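Heads up: the structure comes next, in structure tokens.
Excluded from the complex is one protein chain; the other protein chains are retained at their positions.
First chain written, first letter: the chains are A and B, and each begins at residue 1.
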Amino acid sequence: MLQTEDLVCVREERPLFKPIALSLSRGDCVEIVGPNGVGKTTLLRTLAGLHIEYQGQVTCEQFLYQGHRMGLDELLSPLENLRWYGALRGQNISIDDLSEALRRVGMTADAMTECARLSQGQQRRVCMARWLLDPAPLWLLDEPYTSLDQQGQGLLNEILSQHCAAGGAVLAATHVALEVAHRSVLEIHPPIRPEFGGTDLAAESAMDEWL
Amino acid sequence: MSLTELWHKLGSPRWFYQMSTHWVWGFGIAAIVLLLAGLLWGLLIAPPDYQQGHSVRIMYVHVPAAMVAQSIYIGMGVAGFVLFVWRMKLADVAIAACLPFGMLLTALALFSGSVWGRPTWGTWWEWDGRTVSTLVLLFLYIGIYALREAIPDAQLRARASALVAMVGTINIPVIKYSVEWWHTLHQPASFTLTEKPTMPPEMYLPLLVMVLGVYCFAGYNILSRMRIEILRREQGTRWVRALVTAPTLTGQR
Partner (left out) sequence: MNIGALWVREWRVLMRNRSAIYNPIAFMFLAVMLFAVGSPVQDNARGEYGAAVLWLIVLLTNMLSLDSLFRRDYDNGVLEQLMTTAPVPLLAVLVRIAMQWLFSGLLMALLAPLLCVLLGLPVRVIGATMLALLLGTPALSLLGAIGASITVGFARGGVLLSLLVLPLFLPVLVFGVSAVNASLGQQSAAPFYWLGFLSMLALSLGPFAATAGLKISLQMQ
């Protein structure tokens, strides 16, 4: 479903991490872990096609991307947002499916409220409803636990488990461990960089540049 | 070497650097020779215009500047296209190199046009087809310059300026035509300070020499800037270090 070979994301002509070889098939749930700033978000954006500077190979099937930003129009209600996403994909989602998805995430009460008036956590739940309605098997999620309360986190784990069990795959960058059965971890390591105050030639020239 | 091979080689900064060494020398010498010859010919030897007298000699500076300034912008548009389609990084180096000289030439064209206008029209500035198109060209240049200044990320900067350069290039003929049209509408008995085919050879030959000279100078300037930029961008590579760290230097790191 997703395969990468020696993938290195590049920002401003600097490689962000050591090359990654990744292979995802149906039912896999992979967590991306690494220190802050190593490029987890950039990796996901590269896989989603939003960041084009990279080296290596990527083959990716139909996917769903959820970034840091909600992706919800704050002037529309959750219902209108979900309908719009369906229209974007060419789907004709029935009102039953919509209400089922909203019920699943617990947003039926606020289905017609402007998203601007919903809290971050509530908006996150609407995003989860969006995932449920999307037919794409591969989910690329960036920090999915953000803003979710205890209940919301439980809901997320449930949804992810069900998705993987039903033959989908999840690739998530997260600081909080996913509580999903059969999950594996992909560690991202930064490349070796000259240390500030070191004595090798590369470090000195880097310091010169800084000075 | 076949054309496709040449094209692929062009993508390599190192090959370009090595190949351009001769070109830079060639352009530089040709520029000096042509510009000196052209200036002497045009400013001293060529006959004065029966209408304008000696002030027509500004044409030998103004017209080449305007022509080459526009060509450089179109060159940037082409480089932008190459960058978008073939992802050639050298194309961005080319755009960055064309920008300063192009802006300078456009400013020179505007200034010399204004100086030319003073004895001819009686004013320091006149809004006619030519002046407006040249001024718009200056703004197109400034637009790309401002855009490049605003984006810190090199790759994004490359793509954004390539896009703007392409859009600007496509619009140049439209803008020129519309402004010429507007000018003929407003001043039906238009006396345009442009070269016409009815110019005697004593006048258009030195003009041609000047145009070629400015093109050569542009080539020299742009290639030199490209070379410097290549050295800057590739400073981590071995071939650049070998170039810069000559074996005769002692006592250095």
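What we mean here is this: contacts are C-beta pairs under 8 Å (C-beta built on N, C-alpha and C of every residue); 3 or more make two chains touch, one makes a residue touch a chain.
Computed from a predicted structure; not experimentally measured.
Student: Thinking of the whole complex, not just what is shown, which of B:Leu35, B:Met103 or B:Val164 touches the missing chain?
Tutor: For the chain that is not drawn, the touching residue is B:Val164.
Student: Touching the absent chain in the whole complex: find that residue among B:Leu6, B:Leu156 or B:Ile228.
Tutor: B:Leu156
Student: Among A:Leu72, A:Met107, A:Leu148 or A:Val180, which one touches the chain that has been omitted from the display?
Tutor: A:Leu72
Student: From the list A:Ala21, A:Ala87, A:Met112 or A:Val185, pick the residue that touches the absent chain.
Tutor: Only one listed residue reaches the unshown chain, and that is A:Ala87.
Student: Would you write out the residues of chain B that touch the absent chain, in ascending order?
Tutor: Contact residues on chain B toward the absent chain are 84, 132, 136, 139-140, 142-143, 146-147, 150-151, 153, 155-156, 159-160, 163-164, 166-168, 170-171, 174-175, 177-179, 181-182, 185.
Student: Name, in rising order, the residues on chain A that touch the hidden chain in the full complex.
Tutor: Residues touching the hidden chain, for chain A, are 48-53, 63-65, 67-76, 80, 83-90, 92, 114, 134.
The rule we apply is simple: only the chains that are shown with their structure count from here on.
Student: For a test of understanding, state which residues of chain B touch chain A in their complex under the given definition.
Tutor: By the definition above, chain B touches chain A via 152-155, 233, 235, 253.
Student: Contact residues on chain A for chain B in the complex?
Tutor: 10-13, 52-53, 201, 204-205
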